[in-house]
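Excerpt of the complex: some chains, original placement.
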Amino acid sequence: MTEHAKKQSKKVQSTPVNKDVLLLFLSIFIIAALVLIPSFNHNVAAGMSAINAEASNSAASLSHFSTIYDTLKYERSIHVLAMLLVGFGFLMVFVRNHGYSSITATFLVVSIAIPMYMVIKSFGGEEFSMSTINIDTLLFAEFAAASLLIAIGAPLGRLKMDQYVAMGLLFIPAYIFNEWLILESGLFKGFLDTGGSIVIHAFGAYFGLGVVANTLAKFKDDPACENTPATNQFCLLGSMILWLFWPSFTSAIVAPERVVLTAINTIFALCGATFATYLFSKLIRGKIEIEDIANAALAGGVAIGSTCDMTTPGYALLIGIAAGALSVIGYSIIAPKLEALIKGTDTCGINNLHGMPGILGGIVAIFITGRPFVQLSGIVVTVCVAFALGKVSGMLISLLGKKEMPYSDEDEFFLAE
Amino acid sequence: MTEHAKKQSKKVQSTPVNKDVLLLFLSIFIIAALVLIPSFNHNVAAGMSAINAEASNSAASLSHFSTIYDTLKYERSIHVLAMLLVGFGFLMVFVRNHGYSSITATFLVVSIAIPMYMVIKSFGGEEFSMSTINIDTLLFAEFAAASLLIAIGAPLGRLKMDQYVAMGLLFIPAYIFNEWLILESGLFKGFLDTGGSIVIHAFGAYFGLGVVANTLAKFKDDPACENTPATNQFCLLGSMILWLFWPSFTSAIVAPERVVLTAINTIFALCGATFATYLFSKLIRGKIEIEDIANAALAGGVAIGSTCDMTTPGYALLIGIAAGALSVIGYSIIAPKLEALIKGTDTCGINNLHGMPGILGGIVAIFITGRPFVQLSGIVVTVCVAFALGKVSGMLISLLGKKEMPYSDEDEFFLAE
């Protein structure tokens, strides 16, 4: 294989280095850093003063409790980081000969999403801006990164590395706009989506589908996406990491006394989805498809999002079973039809894992809020905004050219010989 | 390899889809969900009321402390989940061409064990039932899942997927019975087993051995279990995950002020076992056997269980050294004799990792409790109950038929071509 790889390497045309774009990206990063300097940015300066004040006052119980609750949230923020990097990163390693690209893209979009979200949110009006030195802001930034990672699952394998970066730079403002529209603008008062079935999962999924819509013709004669037992093994690792840290995702920002309830509901939903995935994979296909296990088993986590801190374990188990079944049906039956409909390829099947189960979760919340109109209109608006902005982003990204070898590391990475 | 695998695939006879069994399993899950609905189940309703009451009262310090301690336990419950899925799951991936099955079986039995334990414990008398929405109940359910994962290590590779499910459904009531008998019935008052050397590790191990006892003839002409450097690499990942989160397993339910002591004792025991494993593997075998490193290094965690919150680091180091040595001797010398004795194959060597080191841990506790009779009789009873119920379960499971290709994914999974 070594010799073979070497020869291959010579034939391969490298994707050219686009120096101007890279230097533009660098400038954006440096500017982002500069605008956060305390003397320019009230939100950073205020955060530092608060910490120093707290330090001089730390004997008071109240200050202790707020520090402790923040630190407990910090633990969950690390769990979410594990999901972002190892979880999503390795889940996307299943594409054969594309592991380096999947991992590097994950590293890059996380590194763009978190600072960019926090920089944008450190400006703007009083109801929009958030303290830059604050655990909640970090968690919201991580949610944005998760949504972006979901979105890149659709075009995965067909973008150059700098196109992932560009997609990240376009996605974050779009995500912040939708988040504001649905949760902060006051237009959808009473919309329930604690764990982000809609604003995180469905938004990311339909943004991603927007990016790939009408791109099928462009990649028509290119090699197809393949996987192997070895790459799928890494994918299953990513899947397990997502599964086990999911309770920290849904409980990240719930009220302190609801963390345990949220965790138990989330675990029950995941258990239900995992079991239903095995069952329906076997019933529908005759044998078990490992892609179902790696993905659909997580659909319970997606669907429980909206109601994670309000429902009870029995209902959570039922939601999970429904989500797992829906997701397997998505992978086995709906996916080919959808790809024909949008004329684009959804590499990771994000509609099956994040799209449809997310919408299911948003709809189930009606039983709790009793406000079908608010809930449904919030869902429809999110899906439309996501798809439309994704479509526009897809057109902008395509201006940066085309990856030389789809589903391959060879054109952008040195491969070991 | 691709072409080869493809050809193989055609020759392979798929394990038939047993629809009735699958639908029976689904019904069990749905019934489990229904019996937890608050209006039917006092334990769920009471849990929700308590949370809502706490919310309205969260200014009081006492309520804060209870919420905080619960959330700290929650963090440990996530660590234990990491052990269950990535730890046990990947530890069992060492079997060549059986990675999909090992991972899927792990996902499934965890998804069965946790809800089933919590459903059963939400009923029964006052001294038996536990609140369904409670972090302690979740932790006990995770312990049950750990014990079950230990047990499936014995027949690993020789069961069909639905037989793992059936084994889970039979195991959990057996585990709950033994847990009640030893810890709650009052018959073994003063029995010390904080971290579960006996009720978790030894119970799982001897239940698993019971399942495989007298099954050797059945699999006589089947291919043997193999491993490769690549599969062993994944196995070592599982081993490391188990090692590093083990302090959260032993300290999961200890008193808050004993968490740090328990963690330090556990780490010292693991360090001692790891070092002894290297040493005895080299001394006994001449070269290092990676199976020893992946497994016996963990024996310190098993053996420290009973006394984890009562002993001190020096003793913990000695217990760890003894457990590591015992476990290597188990893998290298005792295992073949035991397999001849019980006429069955112990795929993962659970007797060497969980059986004997667990018993060692239970015996060491005598130095702390000073009650040799209670301690020894608790051990003997657990081993006998586990083996007997395992034997019965093994016979029931075998009614579901026989896996077409032992130690292979091919008969139950689509393999990438």
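Order of writing sets the labels: A and B. Residues in every chain begin at 1.
We take it that a residue touches a chain if its C-beta (ideal position, glycine included) is under 8 Å from a C-beta of that chain, and two chains touch if they have at least 3 such contacts.
What you are looking at is a predicted structure, and each value in this text was computed from that prediction instead of being measured.
Undergrad: Every chain here is the same sequence and 2 are shown, so how many copies does the full assembly contain in this file?
TA: Total copies of the sequence across the whole complex: 3.
Keep this in mind: only the chains that are shown with their structure count from here on.
Undergrad: Taking the mean of the CA coordinates per chain, how far is chain A from chain B in Å?
TA: Going by mean C-alpha positions, chain A sits 32 Å from chain B.
Undergrad: Residue numbers of chain B touching chain A in their complex, please.
TA: Contact set of chain B toward chain A: 14, 17, 19, 22, 25-26, 29-30, 32-38, 41, 44, 47-48, 51, 54-55, 58, 61, 63-64, 67-68, 70-72, 74-75, 77-78, 81-82, 84-86, 89-90, 93, 97, 99-100, 103-104, 107-108, 110-112, 114-115, 118, 132-135, 138, 161, 230, 234, 237, 409, 412-416.
Undergrad: Which residues of chain A touch chain B once you look at their complex with the stated criterion?
TA: Against chain B, chain A makes touches at 61, 65, 68-69, 72, 75, 79, 226-230, 232-233, 236-237, 240-241, 243-245, 247-248, 251, 255-261, 263-264, 267-268, 270-272, 274-276, 278-279, 282-283, 285-290, 293, 297, 312-315, 317-318, 321.
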